[in-house]
Every structure is written in structure tokens, then in C-alpha cells.
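Every protein chain of the complex appears in place save one, which is left out.
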Amino acid sequence: MPRIVVDVMLKPEILDPQGKAIVGALPRLGFTAFSAVRQGKRFELTVDGEVTDEILAQAREAAETMLSNPVIEDVVNVEVVADQP
Amino acid sequence: MPRIVVDVMLKPEILDPQGKAIVGALPRLGFTAFSAVRQGKRFELTVDGEVTDEILAQAREAAETMLSNPVIEDVVNVEVVADQP
Amino acid sequence: MTETPLIGGATLAPVDARLAGARIGVVTFPGTLDDRDAIRAVRVSGATAVELWHADSGLGGVDAVIIPGGFSYGDYLRAGAISRFAPLMSTIIKAATGAASSNPLPVLGICNGFQILTEAHLLPGSMIKNDHLKFLCRDQVLRVENNTTAWTNAYSAGQDITVPLKNQDGQYIADEKTLDALEAEGRVAFRYVGGNPNGSRRDIAGISNAAGNVVGLMPHPEHAVEAGYGPGHTGTDGLGFFTSVLNTLLGGN
């Protein structure tokens, strides 16, 4: 079944404690290439049947109203992904 | 600066308590098009300078060893995204 | 500053020199919370507690190690995920898997310590968010399913004990094959009784490795060692963990 992926990130100006802890830990494991890390959320919404425009619009609205907290987060991506085995 | 996005999801066979709560709440807000929801993590790793193959390999390895726990999670995506304004 | 490690400093007199000779290490990571409590529990049992720092790589000659509860690295990323890579953990993993000796190091992981042990793959499975998605603190009844491990031999098999439970990511999960194997090998050490508090598979509260030297559980025995400060104001059911390891170390078991 097709899925709609919604990506939500903390707004850039908002402190991301998790990202901060990760970027501090990476070099200790030898991963030195990254100067900053931010952690966000990825939602996969399964649709039974075809993804119509109407359904995509619903996903966008759900992303803005429920899946993200507009006070601190941005919806950075809403996209349809093809069915996977 | 370019970023590498790493997406991590719980393995399909593991029940996702957060996704379950969301899929239960969506219809109450009128979002009836979705039969299942899963919540995962999205990491954005910032790279100072160019994303070389070596750096991308580092990101992949970090994704497998630290950003995900292979017992319960899958790395579903590692990709470079262009700089944003 | 005056030396006041606890709010006072637990200086319970060692009752028995033999016990006091047993040195139990308690690991502190940044964000560890229950290290003081674990140290107190060790002292109450009569042994000597040794503070261990995550960034060191030596174990200071301790006879056993407790990885206490808390929110190491804030539980950011995943509970225990960042701590698992501390230098001291590499040493602990080596000593606990006993590749080099026939006496593998007894290791107890409590709550966040349990999560660290699963992230380190010393114990199978993992913890995810409680099924009700909330932090839950309550007095919890556990059944001791296996009383032959290094940390449970002071209990009788099937005994019910009450200790505090307090966590957000306490739902134990593993694939069916692993769960079946745990059951078959008697490695389910504790099960929740009187209602599953978080959705853990098969009501599992704690497990051990095959050798029985490594035990991890979500509830907190170290919070039930002193009358007046544990469950129901009187409970001291947790003390058995700390006397068990002394049995093991002193050859009583």
C-alpha cells in the first residue's frame, strides 16, 4: 500500500538538545565529519488504495495541525512514496 | 551548508506505540484516510564543505551503529540534500 | 565543600569484614541519577561500593558492577544509546562476556542500566516507549522466575517481591524467536505481576544472559533496601539483589 511520508523538524532557531547530544557523541566514535546534528520526526501514513489529491491535502493538514507543533516545529516535507515490498 | 539526511524507522514487525496513538487520534480530527501510522526519526547531519564519498560512508556507518539500534530499527534512507537558504 | 556525597553520606557500619571485602562498582555516566541510591544499597548489604566514572577505562579491581538508573545523556537518541559507547563500557563488556576468564564479571543493569546493556548487546531485545506513552512511577510486584543468577540467588523461585518502577521507555521487546529462547533457557529473571505496566512482551521485567552473570531489569531494587524509603514505607524486598551477588562472590552460591 502507498504511504505518505511527513517529515517534521524543530525550527532552526529552537534548541535541539537531542541533536546537541548526538553531535557531541559522534566524534568519540570516530565520526568527525559533521558539524551539527538535528533530530526530527518522520511519520509514515499508510493509505488504503490510491493517494488522491484530497488525501494528500488531508496529510498536509494533519501534518500542520497534529503531527507537528507549529510553535516549535516545521513540516519540512510531505511526499508520497511508492509501495514497498 | 549541505546536509545528509538519515531516516530511521522501527522494524515493521514491532508495534509502534506512538504511531498507534496517532492513528487512533487522526479520525477524531476528521482525518480518515489513513489506515496506519508509524513514527520514526529523521536526522540532519550538517557537513562543512563538500559531501565526499568518504563522508557519506561515515554517515552510513553512523546511521547503522549509533543513530539506529539494529535490534529494533531499520535505516530506511541516507541521502544528501542540497543547501537551503 | 564538606564531603557530602549523599545528602548525608550513608555510613552504615560494615557488619562483616568478609562482606566489606567485596568491592562492587557503581558506574556514573553524565545524566545518571540512581548512582547514589545504588551505592547506598551496596553499603546496606555490607559490601564496599566503588564509584566508577564512564570516561575511565579501568574497573579498579571491582568484583562486580552495577549500571544504575537515570537518564544518561538525557535518554536522547534512544535510552542508553550514547552511554553504550563509553570507554568503561568496552571494559565491562569484555569482563562480562568472560572471554578471558572462567569467572565472568557479575553485572547488574537497572532501568537505564538495563537499556545500556541491551544497546551494548550484552542482553537481547530492547526497550521502547511504554504502551501508554507516559512516564510511570509505581510500586510494582515482580515474580522471581530464575533464582540461579548472580543477582537473584537470595530469592526463592516464584517469590513475589515489590519494588518501585519508574520509567518512560520501559516496554521490553524482542522478536518471537528470541523470546522463545529466553523462556526455554530460563533467562526470564523477572515478570510483572498484577498487571503489565508498560506493554512488555510476555510481562518480562528482567532477563539474564546465558551464564547468569549479567542481569538487567526495569524496576528499581535499590529503592527498596531501607525501611521507610521504599514501597509502602516499609518494603525492603530489593535487598536480595545485593546480597545475592555477595553470595556469588563469596562462594556461597
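Lettered A, B and C in written order, each chain numbered from 1.
Note that a contact is a pair of C-beta atoms (placed from the backbone, for glycine too) under 8 Å apart; a residue touches a chain by one contact, two chains touch by 3 or more.
The rule is simple: contacts and distances are computed from a predicted model.
Colleague: Among "Branched-chain alpha-keto acid dehydrogenase E1 component beta subunit", "Phosphoribosylformylglycinamidine synthase subunit PurL", "Nitrate ABC transporter permease" or "Cysteine desulfurase IscS", go ahead and choose the protein name stored in UniProt for the chain not displayed.
Modeller: "Phosphoribosylformylglycinamidine synthase subunit PurL"
Colleague: In the whole complex, not just what's shown, which of C:78, C:143, C:166 or C:187 touches the removed chain?
Modeller: Result: among the candidates, C:166 touches the missing chain.
Colleague: Under the stated touch rule, tell me which residues of chain C contact the chain that is not displayed.
Modeller: Within chain C, the residues that touch the unshown chain are 1-4, 6-11, 30-31, 33-34, 36-37, 40, 55, 70-71, 73-76, 134-138, 164, 166, 168, 220, 222-223, 226, 228-230, 233.
Colleague: By the contact definition given up top, give the residues of chain A that touch the hidden chain.
Modeller: 10-17, 20-21, 24, 69, 71-72
As a working rule, only the chains that are shown with their structure count from here on.
Colleague: Averaging only over C-alpha atoms, locate the centres of chain A and chain C and give their separation in whole Å.
Modeller: Roughly 35 Å separates the two chain centres.
Colleague: Could you tell me the distance, in whole angstrom, between the mean C-alpha positions of chain A and chain B?
Modeller: 7
Colleague: Could you grab the centroid distance between chain B and chain C? Build each centroid from C-alpha atoms only and quote it in angstrom.
Modeller: Chain centroid spacing, chain B to chain C, equals 31 Å.
Colleague: In chain A, which residues are in touch with two or more of the other chains?
Modeller: Expected reply: 22, 25, 29, 39.
Colleague: Hey, what residues on chain C touch two or more of the other chains?
Modeller: Each of 77, 82, 85 in chain C touches at least two other chains.
Colleague: Please name which positions on chain B make contact with chain C in the complex.
Modeller: Against chain C, the touching part of chain B is residues 10, 13-18, 21, 66-67, 69, 71-72.
Colleague: For a test of understanding, state which residues of chain C touch chain A in their complex under the given definition.
Modeller: These residues of chain C touch chain A: 73-74, 76-77, 82, 85.
Colleague: Which stretch or stretches of chain A touch chain B in the complex?
Modeller: For this pair, the touching residues of chain A are 1, 4, 7-9, 19, 22, 25-26, 29, 31-48, 54-55, 58-59, 61-62, 65-67.
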